[in-house]
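What follows is part of the complex, with its chains left where they were.
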Amino acid sequence: MDAATPRFVFAREERVRFGHCDPAGIVFYPRYYEMLNAVVEDFFTLGLGIPFDQLLGPRRVGLPTVQLDSGFERISRMGDVLVQRVAIEHLGRSSLRLFHHYEGPDGRRAWFRQSLVCTSLETHRAQPLPDDVRSALLALSGLPESTP
Amino acid sequence: MDAATPRFVFAREERVRFGHCDPAGIVFYPRYYEMLNAVVEDFFTLGLGIPFDQLLGPRRVGLPTVQLDSGFERISRMGDVLVQRVAIEHLGRSSLRLFHHYEGPDGRRAWFRQSLVCTSLETHRAQPLPDDVRSALLALSGLPESTP
């Protein structure tokens, strides 16, 4: 899949808040990663129909991030609305790679390439993605079946 | 410079706190980036002898992060002490690339490769690194003079 033309399958918006911004008046970059986790939560709950709180709570399925590359291209200020889009780049047996776009009216503000691994929250060891998660990801992604 | 054998020039420690951890009992990854900014602050103030608060405050020199790649290799729990090391990978006219290691007793927990650009906080445009910053970086890094 060509990252230059990602096929986005989910979008949400988030308004940049006072508390996201630093003394330079722009988003303090650790806050972008808090937003990123909110995107992943909403992508699961709303995009895939798999409630994220059920997954990590009663189902004890973890999805820790193991690799995360990011680019910050334009500054964002308090009050800006960011459109956050998600593409599924790769789906493995126990892993998943997402590509994220944050856009403002002037173009792309930031991007993130995020590899997540499915784990048991009892042992913190890798395990295959649950069948319902895997099916929902496949259906939404349009990707062919694949293994890592 | 070979990233496999970084030449670390600064180190600090940070204890993982309750507030860094998530319901899975391990560090919530956005907190690693808050720690990262603390490392950069201390690296400037203590490692380079350039007070970071003076730089961003009265001197109005910004150092936004423009690219940031990260790997999360082992989990960290509340109470763990992380040794955070910094290497200077590249020094350009108006940019800087740092490589960071976070280590626990069991080995490397996470790494970060961070590109920062020097800006004016009045205009948010790139500008050359101030002479004192550049000299301190060169002296500490052992790198030859270079341009981007």
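Residue numbering begins at 1 within each chain, and the chains themselves are lettered A and B in the order written.
The rule is short, and it goes like this: contacts are C-beta pairs under 8 Å (C-beta built on N, C-alpha and C of every residue); 3 or more make two chains touch, one makes a residue touch a chain.
As the structure is a computational prediction, the values presented were derived from the model and not from experiment.
Chemist: Full complex copy number, with 2 in place?
Modeler: If we count all chains in the complex, we get 4 identical copies.
In the analysis below, only the chains that are shown with their structure count from here on.
Chemist: Centre to centre, by mean C-alpha position, how many angstrom separate chain A and chain B?
Modeler: Going by mean C-alpha positions, chain A sits 24 Å from chain B.
Chemist: Quick check: in the complex, which residue numbers of chain B touch chain A?
Modeler: Per the stated touch rule, the residues are 23-24, 26, 28-31, 33-34, 36-37, 56-57, 62, 64-73, 75, 121, 124.
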